[in-house]
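Here the complex is missing one protein chain, while the rest keep their positions.
Each chain carries a letter (A, B, C, D, E, F and G) given by its place in the written order, and its residues are counted from 1.
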Amino acid sequence: MPRRSRRTGEVRADREREVGHYARLDHDRGRRVGVPEIVLAEGKTVEHLLGIVRSLREDGRGGFVSRPTAAQRRALRSLPAGGPRLEFLAGDRLVRVPGPLGLHYRDGTVAVLAAGTSDVPIAEEARALLQGLGIRVVHAYDVGVAGLHRLLRALARLERARPETYLVFAGREGALPTVVAGLVQAPVVGVPTSFGYGRGGRGEAALAAMLQSCAPIAVVNIDAAVPAALFAAQRLAVPGPRPRRLRP
Amino acid sequence: MPRRSRRTGEVRADREREVGHYARLDHDRGRRVGVPEIVLAEGKTVEHLLGIVRSLREDGRGGFVSRPTAAQRRALRSLPAGGPRLEFLAGDRLVRVPGPLGLHYRDGTVAVLAAGTSDVPIAEEARALLQGLGIRVVHAYDVGVAGLHRLLRALARLERARPETYLVFAGREGALPTVVAGLVQAPVVGVPTSFGYGRGGRGEAALAAMLQSCAPIAVVNIDAAVPAALFAAQRLAVPGPRPRRLRP
Amino acid sequence: MPRRSRRTGEVRADREREVGHYARLDHDRGRRVGVPEIVLAEGKTVEHLLGIVRSLREDGRGGFVSRPTAAQRRALRSLPAGGPRLEFLAGDRLVRVPGPLGLHYRDGTVAVLAAGTSDVPIAEEARALLQGLGIRVVHAYDVGVAGLHRLLRALARLERARPETYLVFAGREGALPTVVAGLVQAPVVGVPTSFGYGRGGRGEAALAAMLQSCAPIAVVNIDAAVPAALFAAQRLAVPGPRPRRLRP
Amino acid sequence: MPRRSRRTGEVRADREREVGHYARLDHDRGRRVGVPEIVLAEGKTVEHLLGIVRSLREDGRGGFVSRPTAAQRRALRSLPAGGPRLEFLAGDRLVRVPGPLGLHYRDGTVAVLAAGTSDVPIAEEARALLQGLGIRVVHAYDVGVAGLHRLLRALARLERARPETYLVFAGREGALPTVVAGLVQAPVVGVPTSFGYGRGGRGEAALAAMLQSCAPIAVVNIDAAVPAALFAAQRLAVPGPRPRRLRP
Amino acid sequence: MPRRSRRTGEVRADREREVGHYARLDHDRGRRVGVPEIVLAEGKTVEHLLGIVRSLREDGRGGFVSRPTAAQRRALRSLPAGGPRLEFLAGDRLVRVPGPLGLHYRDGTVAVLAAGTSDVPIAEEARALLQGLGIRVVHAYDVGVAGLHRLLRALARLERARPETYLVFAGREGALPTVVAGLVQAPVVGVPTSFGYGRGGRGEAALAAMLQSCAPIAVVNIDAAVPAALFAAQRLAVPGPRPRRLRP
Amino acid sequence: MPRRSRRTGEVRADREREVGHYARLDHDRGRRVGVPEIVLAEGKTVEHLLGIVRSLREDGRGGFVSRPTAAQRRALRSLPAGGPRLEFLAGDRLVRVPGPLGLHYRDGTVAVLAAGTSDVPIAEEARALLQGLGIRVVHAYDVGVAGLHRLLRALARLERARPETYLVFAGREGALPTVVAGLVQAPVVGVPTSFGYGRGGRGEAALAAMLQSCAPIAVVNIDAAVPAALFAAQRLAVPGPRPRRLRP
Amino acid sequence: MPRRSRRTGEVRADREREVGHYARLDHDRGRRVGVPEIVLAEGKTVEHLLGIVRSLREDGRGGFVSRPTAAQRRALRSLPAGGPRLEFLAGDRLVRVPGPLGLHYRDGTVAVLAAGTSDVPIAEEARALLQGLGIRVVHAYDVGVAGLHRLLRALARLERARPETYLVFAGREGALPTVVAGLVQAPVVGVPTSFGYGRGGRGEAALAAMLQSCAPIAVVNIDAAVPAALFAAQRLAVPGPRPRRLRP
Partner (left out) sequence: MPRRSRRTGEVRADREREVGHYARLDHDRGRRVGVPEIVLAEGKTVEHLLGIVRSLREDGRGGFVSRPTAAQRRALRSLPAGGPRLEFLAGDRLVRVPGPLGLHYRDGTVAVLAAGTSDVPIAEEARALLQGLGIRVVHAYDVGVAGLHRLLRALARLERARPETYLVFAGREGALPTVVAGLVQAPVVGVPTSFGYGRGGRGEAALAAMLQSCAPIAVVNIDAAVPAALFAAQRLAVPGPRPRRLRP
């Protein structure tokens, strides 16, 4: 429970939990910035990742692990049972550590589109995270711009849900977010995926195209499904009591 | 005035105004996607730009021209007086063509930050556009991360206005949006500016750093002040009657 | 007049015209490969360019000069009058040296599209060249993908001319050729233009996007209007007598 | 069977077949744009690819799968026998799903050249696809520019077939399409291959060289054998009844 | 023992030890430039690496091996026991060959910071090397800029040790060295790590951001923990007798 | 004069001076981080730059302006005389605003080397700044690696001054810092200059070569003479009373 | 045996040997351009490579195979014994097919230098090829510029052999060829190797540095040991009877 300062009524913003000498969990992040604890597994040693997840469970806190490697998933699956059971989502690309996240979100809908079948696994990562946060998601996949009728039909359906943000995933030439932004009223966030080959492959062409879009979209990095989902979620976050600010 | 279909009650979305053989103004864009008519002057011939602005004035419609060159500004200034007077804003980087924009915005505040003095002219472009749309803006400039106390003091002031979006402009190493996103609850959009030199200059380092941010921010292209402002504005757009959709 | 070999009936393919020590005009190119003499002015000294154009006129042959600089245009305009008058086309981006080209083309139509007003000058370069070759052109400009209704209406008109090739010019995110290729039966050649700014500007994003297109389009280099027009024209070339081949 | 509108006589262009929630087959693409159903396997999950192929077979439609991975090939080979037998072509780089493609092609020949032995597997992918579409192919391999006599001898043979398009595959320095385009009358499409090493390897030098060609060739992405083949095929497509257009 | 010239009193600087025909150990480097013998294992054959380490042991000299591969580690571990025992440090990323290094360092402290948990293994490489040289190290890990309170608390602790140099490791957006350099008086060396993904991943964004820093920091290459540690150590090196210089 | 806290004896670190709405001078930087006020003129409007310099003079504080453009220099030269006279140094690349800098440096020498004559103007910028800070500089220019005898002779002279840091400027192939680092005991900071042409020109090759150096050097950005000089100076800074830290 | 034309006395230059449909051996290359048959194995299928080697042996001709993969080496080793025995050289990076090469070389020496131990395997590839051609080689390895005394001692030895060309291999910062070219009279060819890491790794920095060299060296691609050796060998080639030229 956050301590409240007697003098100012502010809540201390800076509770941190040290894990070994290699990690410091930021337990007030949710309240402070409207974003839950999400651990990017990619690049961490198995030992460090396990230590972090164990700490979360010991503290009775919830969170997410994104993009675990096969070795990391095996280790996570062999954690002793004495705590909430980890949930493996979106084809194992996202792991949920059940428990209180320290923040909540108001009603609202996010739309998730994927240009091609190859973009689906990345898009699912965002959809699973948003649903894990309790946010409503509508979606349509394989609606790329080389077959416009598929897209128009899908948008007609999605628009009925009046989404507050569109997350549009596309690899290759990355044109979908631009086309969508010319047809809907809500802000569009483009997520380039690493699908593609040759020059501009690995998402470089899609990212460049989205940055050059002649429609006013915003963009995240290649395959950055989780940051995109959090950006959309933040708009729906219900602010808690303001944490005490750093003193300038 | 938009024609309304007798059969469906929908409004036709596709009124276009042809200018010479080189331009087609999209007169329903405002109603359709919550974004006004904005003409990027950069890259257009003086003749084409003048033709477009004349059309807007003839039709009694408002809009904006961004980034006119010196030659284009001279031509715009010499337009005959028989219409609303063009307004030159943000150090002449933005020109307002007064008139109805075909859309409006609900109450709400956008925060604009600039990391250094060199980023100010770009940031002012966004601020002028948002104010031109009738949206409230709070701002703080020269609050870069190498002197944190300046930033913390400024944020304390801005947060009191409870902005719905932060637009954070930074060149050089582009760290400011990440630091801000760790301190505020509203979504942060990073705008890399072309300030910098040597490797990663011209905004490349700032853009890359923002795309790699360890906080969930969204990004626009280098110096893309206008798209960033429109993205923030779209969130406040009040939808008109839905225009008739393209038939799939 | 090409010499015909008595032994094989073949025509010699290799007549060249030396100009100073710096140029060798390839007078059989038209007959050999279905492409006229086109001199790219960019990068040549004024003296060299003048020498080449003088040679063409002395030999009573026609051709084109593309992308003359201001200094080159002045020099070309001051050439003595004793020959066919040079024609300055497409906003002076193309110069026609009247005279026989040594090849001709069958009936057929090429469609030229430009995504935005800023792409028009480049597209006009291709249109002027094709018309200079006697090929029929249909065109539509400012039909970018952020306002699909404009595009669909234009395509309905263009398709009635049953074009054999589409040349589609687009800068920024370069999405137009992909969208067009999903709607028409003729082959689409994408021409990225150098319109754009920031990362992927100068046509890099558009080129990469076209190379990554999920539709089977072919591409030329940035702003390469003349090569694109020639590629489309070659399909309509009527082969002359086969020139004698190089002996392996 | 396409439905024909009673009012306009047009055929509906937009029949789609949904597969799971991850794919929408575009069953009228052949008729609409002259290109068959081709599924790029690369980047798709095994499960998604199998689902798509099963749908094609259930609907009694033909198509192609390009670049299956080893795992995907194993899965495709273990599909139950109750349908047309999949054909593995071009060293397993292309898989044919027998069945009607919904389009056909007029007589005509495409020439396929490969600069070196290492480019042969990519070139074979194009040759197999064109032959699978019923189009005549002539070819010559290992005819790179460092030994011109080999090339000249091969071209003499190929020219006798009067090909309508040349597809020229080259890695390393990518010079072959330029040299060929100086010797033949038909349009040349360059296909850079990923053969090469060090700076400019992976096809980057070849692609750049083809884009910079001093002959008017068009280009596709690195290793893009299938798009190149389709681009060449489209020229020979016999248009069906025009599908109903999207309504602007 | 270095030979001293009778005439000048200088010590010969150029004793080298040839190993096979593939290596020449520079036995006076320590005395000459204040840096010990460090063998970068990456890129060497197992045979060559073993030969070098054997030579060191035969000569009774100490040194370090950095970044051995798994195969190299196995080979090193199976070296016969007849010499000082190799020590495997920092998760096996650094191997110490015990023995005299031919140089020593005065008292002084170096601070090592790592922005995230994923940067820890690289930072540990520097810490282990510095400690192996007998230099005092203070450190703090997971103190990235998205949670400033963690950083400020850690700096308060580190500053009490009055470090002479800060080595600051950061991947992703690489902002930490800039923020630290705005808060401490000692010189800051930024070490970009290869942690990150998509555009600017593999450390490119972090490196570019550090080069663009608005604070006066110096930088080393991506993951260059050992060079950074040596650069910091050199400042503490106690010069031996000047070796004889190369004669100009 | 800094206020001293009665409770902790700490000095407040955060005095800022606002200039217009576009700049906030950080008056405690010198004391806090050992670096004086240096304004990078490049990228600032003339008006903003003048405002900042006027503020410095009004407050009776000293500082530097680096890389003023011709227009900025003219404006600075026309400032009214009622204050200390600006000094234009290093071929006008550096401007000194006389006055107290709020910090001082202990005795010590920095060595400045330039590989070629073309690198001299950049190196002079560093030399002028260091001398402006009261630090002793020894230097040698045009001592590139293609004529080693020149370098060896110069180093023999410089070493006698026992410099604490070497700043080594080199364009083209950037080899000089590596060679120097193999010959001297003090730390070497490489400064790539923008001298060069073709591939790797504009300093890119020199920067890359210095980052890849097989000697443990540190690096700054291309032409970053001022940051390099400050980095070297910081080592000689005499810490004032510790400013009050930001409260975590 | 080359056929000699009765009319001109010239020898036909264009004998080719077709292997399957995938390769055409250029049996007159040696006589025509002074370079033997060398097959780059990298990128070829095992089947194609075997076919080529079998053809060479059937025709009783010699040649080389460079950079076979493990699978290719296994296949080559299992070729039936009924012909000259393949020789595996330079750590299996080069394979010699014994037999007449169709060219010979005059007396002359080539010097091979390698900057570091990691560059040795690449340098050995060149040394083995040159020796296989009967050319004398002198060499020195691990003579990088961070320890100049090692280099100077080695050069003193190599110069005594009066080499006609220096091949200088270096990765990392690639400075060695520049330094050598300032000390010797023979032309220097720089060979960047792929040794290095981080920015500019994989040989990119070394290549760029060599292209920017302030000494007049020539360069080949990264790791291009075989082309470098052939370039040096060509200078020593004794021309045979001029082959008949292609007829213009």
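Rule of thumb we're sticking to: a residue touches a chain if its C-beta (ideal position, glycine included) is under 8 Å from a C-beta of that chain, and two chains touch if they have at least 3 such contacts.
Just so we're clear, the structure is a prediction, and the values are computed from it rather than from any experiment.
Novice: For the full complex, which residue in D:68, D:174, D:187 or D:227 touches the chain that was left out?
Specialist: Per the contact definition at the top, the residue touching the missing chain is D:174.
Novice: Among D:72, D:165 or D:213, which one touches the chain that has been omitted from the display?
Specialist: D:213
Novice: Which is it among G:112, G:146 or G:219 that touches the chain not included here?
Specialist: That would be G:219, which touches the missing chain.
Novice: One chain isn't shown here. Among C:31, C:44, C:73 or C:149, which residue touches it?
Specialist: Checking the options C:31, C:44, C:73 or C:149, the one contacting the hidden chain is C:44.
Novice: For the chain that got dropped from the picture, name the residues of chain D it touches.
Specialist: Counting only chain D, the missing chain is touched by 115-116, 144-148, 171-175, 178-179, 181-183, 196, 198-201, 204-206, 208-215.
Novice: For chain C, which residues reach the chain that was dropped from this view?
Specialist: Against the left-out chain, chain C lists 13-14, 16, 21-24, 26, 29, 40, 42-45, 48, 52, 192, 194, 203-204, 207, 221-224, 246.
Novice: Of the residues in chain G, which ones touch the absent chain?
Specialist: 32-35, 148-153, 155-156, 159, 164, 181-187, 189, 207, 211-213, 215-221, 224, 226-228, 230-231, 234-235, 237, 239, 242, 245-248
Definition applied: only the chains that are shown with their structure count from here on.
Novice: Mind checking the centre-to-centre distance between chain A and chain G? Centres are C-alpha means, answer in whole Å.
Specialist: Going by mean C-alpha positions, chain A sits 52 Å from chain G.
Novice: Roughly how far is chain B from chain D, going centre to centre by Cα mean, in whole Å?
Specialist: 42
Novice: Whole-Å distance, chain B centre to chain E centre, using C-alpha means?
Specialist: 48
Novice: Listing for chain G: what residues touch at least two other chains?
Specialist: Residues 14, 146-148, 171, 198-200, 204, 246.
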